[in-house]
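Take this structure, written in structure tokens, and hold onto it; I'll ask about it next.
Heads up, one of the protein chains got dropped from this complex, but the rest are sitting where they should.
Per-chain residue numbering starts at 1, and chain names A and B are given in the order in which the chains are listed.
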Amino acid sequence: MPSSLAAAIVDVFWQLPADAAAHGPALDRHLLLNLWIALALLALAHVLVIVGLAKRRRHTPPRRQVLIEFLPLAALALLFAFLATRAEALWQAARYTGPDRAALQIEVTGMQFAWYFRYPGPDATFGSTKPEFVSPGEGNPVGLDPTDPHSADDFVSSQLVLPAGREVDLRLHSQDVIHGFSVPEMRLKQNAVPGQDIHIHFTPTTPGDYAILCTQLCGLGHYRMTATLRILPEAAFEAWLSQHAKPEAQ
Amino acid sequence: MPTIFTPPQVDPRRKPDRSGEPGDGDHGSGRRPPIDKRTGGNDNGDGDENWNDRPVGSRGPRERIDQYRIGLGFSLSAILMFFIGLVTVFIVTKSNYHFDPHFQYINSWRPTPVPHIVWLSTAVLLLSSVAAEFARRSMFRESEAMDEWIGLGRPLSRRAGLWLSGALALGIAFLAGQADAWQQLAARPAYLRANTSSKFFYIFTVVHAIHLLLGLGALVVALVGLRNSRRLTTRQVLVDTTVWYWHAMGALWLCLFILLEFFQ
Partner (left out) sequence: MKHRTLGFAYLALSTLALLAGVTISLLMRLHLTWPDWVPMGRGPILPEEYLGAVTLHGTLMLFFVLTVAPLWGFGNLILPAQIGSRRMAFPTLNAAAFWILAASLTILCASPFVAGGTAISGWTAYPPLSAVAAAGPGQALGMDLWLASIGLFSLATCMAAVNMLTTIVCLRCDGMDWHRLPLTVWGWFTAALLSLPSFAVLLAALLLLFCDRHLGTNFFLPATLVVNGIVMHSPADGSPLLWLHLFWFFGHPEVYIAILPGMGLVSMVLANFARRRVFAYRVMIAVTVLIGGIGILVWGHHMFVAGLSPFAGSAFAISSMSIAVPASAEVLSWIATVWGSGITVGKARLTTSMLFALGFVSLFITGGLTGPILAQPILDQYLHNTFFVVAHFHLIMAMAGVFGLYLATYYWFPLIANRNLNERLGKIHFWLTIFFAYSTFLPMHITGLAGEPRHYAQFTGIAGPAGKLLAATMPLQRHITLSAIFLALAQIPFFLNLWLALRSSNTSVPNPWDATTMEWAPNAMSEDPTAPEPTTHTGPCEYALNGKTFHPQWQSVTQPNQAE
């Protein structure tokens, strides 16, 4: 057990999961900064308690009270403010503005217990959906409305396939309950709330296969509501797209 | 402000010997003048400071009724927060929207017209509050309180009982009005089902009615207590607490009514 623990710590702690998104490295740096600061404060506080218990000085002059309490407090407040400001800058970059106009648009639909990803096809428009048409067993999990001309070239995949280096705008939907769309290796997480249309955008950088998890308790199949994110080089992605494009005639 | 009659009865065991102290000490009303806390007051060296500005060892009727008022105050704040939660949901739901498949903004809130009888029942409830207040004030009329406290008849309790009965009757009339309003709305079930605002109407009115029912129960208890309880101070507490609760429910109804009538 001790060796597996040590190996696990080395394997996992010093290495967060692979970081494959454009905003990832900055987030990781900030996260590690926070962790180191927390560790340092933790150690410092414990040392102070233990040393303080052992010491024998009993009388504290009143003016020292300012030094003892308010100065460290001010320092901590400044530290927290600094961390918050840095985090805020990253948050603004990730969330305050919308995606690039040229971003690839994909609709993500979560349902109990699977993720489906809809591509708008060559007409770059999503067809309309109606809940009455929802039928995963018949190959129409998102309920594409066949009467809408834009639906003809939409296709739905159970894998999220993206090109590396291009910004993508995900439109999160949920059909039934709140699901949590999470891609740990893209440092991304956002709940899909039924009745809401939530957008997140990011730029994947490194080709590979990554995990998509559901991170909001959604029912008994919550643990197996996983999917795969495949990042392909641009050319491979175009090939994949054309492979899946529906023929013009219905 | 009506006075609280505090019988000059202090437990002799606890009253300290104040004969040697400067000034008049107890001015005969059972209370001492406020003491400056920061300078330590008039500590006589026997460690007997009076920091809380109360006669030592006094837990008289004033303190007792204060306890109940403060307890009621805390309870009312909880009830208020409960209704604030509901009102917040009301305000937020009013502005809920969705986009239809053609990307049109759709807000499907339609106000539910409040039946006219509710105006009448609101007035009735306010009147009942007035009656209840008369009952409350009559419990503390000092000139007759002494008689009642000694046991020479029950002029205060009788008068208060009459006013309380009036408040009770008017309260029941209010609930009858509410029931009528519910029936009027229920007569249009299709409209109701399609309409969130009507759900709110029901929720606000029903929940308020439940609290008012509790208030009616309290009125009944107060009336029974006026008859059966042996101590004047207990009767005062019963009536006082009940009436303040009644006023709070009346004020709450007024706010809810204004919300439903003018802010849907």
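Quick note on the criterion: a residue touches a chain if its C-beta (ideal position, glycine included) is under 8 Å from a C-beta of that chain, and two chains touch if they have at least 3 such contacts.
Since the model is a prediction, treat every value here as computed from it, not as a measurement.
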| item | value |
| --- | --- |
| Where the missing chain touches chain A, by residue | 1, 4-5, 7-9, 11-13, 16-17, 27, 30-31, 34-35, 38, 41-42, 45-46, 48-49, 52-60, 65, 68-69, 72-73, 76-77, 80-81, 83-84, 87-88, 90-92, 94-96, 111-112, 131-132, 134, 143, 175-178, 180, 182, 184-185, 187-191, 193-196, 198, 209-224, 226-229 |
| Touching residues on chain B - with respect to the absent chain | 13-14, 37, 43, 45-52, 54, 56-57, 59, 63, 66-67, 70-71, 74-75, 77-86, 88-89, 92-93, 96-98, 107-109, 193-196, 199, 203, 207 |
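One rule holds in what follows: only the chains that are shown with their structure count from here on.
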| item | value |
| --- | --- |
| Averaged-CA centre spacing for the pair chain B and chain A, given as whole angstrom | 51 |
